[in-house]
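Up next is chain A:
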Amino acid sequence: MARIVLASNLNPFAGGTTELTLEVDDVYRLFQALAARFPALEPHLEHEVAVAIDGEIYQDVLFQPIGPDSEVILIQKIAGG
Partner candidate 1 sequence: MSTTVKYVERDLKVVGTRPLRPDGVDKVTGRARYGADYNLPGQLVGLVLRSPHAHARIKSIDVTAAEKLPGVKAVVTRDDFPDMPVEYAAAGELTINFRDVTRNMMAREKVLYDGHPVAAVAATSESIARKALKLMKVEYEVLGHVIDVRDAMKADAPVLHEDQFTVGVEPKPTKPSNVAKRLVFGCGDIEAGFKKADLVIEREFNTKPVHQGYIEPQACLANYTEDGQVELWTASQGHFTLRAQCAKVLAIEVSKIRVIPTELGGGFGGKNNIYNEPLAIALSRKSNRPVKMVMTRGEVFRATGPTSGAQVKVKMGCTKDGRIVAGEAELNYQAGAFAGSSVPMASMCTFTRYDLENVRVVGHDITVNRPKVAAYRAPGAPIAVFAVETIIDEMAEKLGLDPIDMRLKNAAKEGTQTYYGPKLGAIGYIDTLKKAKEHPHLTAPLGPNQGRGIATGFWFNIGNETSTTLNVNEDGTVTLMIGTIDVAGGSRAAFAQMVAEELGIPYDKVRPVVGDTSALGFNFVTAGSRGTFATGMAAVICARQAIDKLRERAAAAWKVPVDGVIWENGFAKPASSNVGDFEPMSIAQIAKTAGRTGGTIAGHAEINAQGAGPGFGTHIVDVEVDRQTGAVKILRYTVIQDTGKAIHPAYVEGQFQGGAVQGIGWALNEEYIYNKDGRLENPGFLDYRVPVASDVPMIDTVIVEVPNPNHPYGVRGIGEVPIIPPMAAIANAIYDAVGIRMQEQPMSPPKILKALETAAKH
Partner candidate 2 sequence: MARAHVTTTINGDVVDFLCEADQTLLSALRDELRMTGTKEGCGTGDCGACSVTIDGRLVCSCLVLAVEVEGKAIDTIEGMADGENLHPLQKKFLEHAALQCGICTPGILIAARSLLERNPDPSETEIRYWLAGNLCRCTGYHKIVEAVLDAAREMRS
């Protein structure tokens, strides 16, 4: 089970949850599982959320694999000027 951490800015959309474990093998399935569990989080997932999988940040990478022992941190998506 991967360990999923929600950065503090996402807590309000997950009923205050900061951490959970999920049986997911890629980002797409992670987002599906999160949307099912936290409907308020769903609208934010597609365009506002990036993930850090074992320390590497991924933006817009739905099929990025998540290992069974991975730590996945959901963070605010990043852009720039």
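In this text, a residue touches a chain if its C-beta (ideal position, glycine included) is under 8 Å from a C-beta of that chain, and two chains touch if they have at least 3 such contacts; residues count from 1.
Regarding candidate selection, all candidates are chains of the complex that A comes from, given by their letters.
On a predicted model such as this, the values are computed, not experimentally measured, just so you know.
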Candidate from 1 or 2 that touches chain A, complex-wide: 1
Contacting residues of chain A [partner candidate 1, same complex]: 5, 7-9, 11-13, 43, 46-48, 52, 55-61, 63-64, 73-81
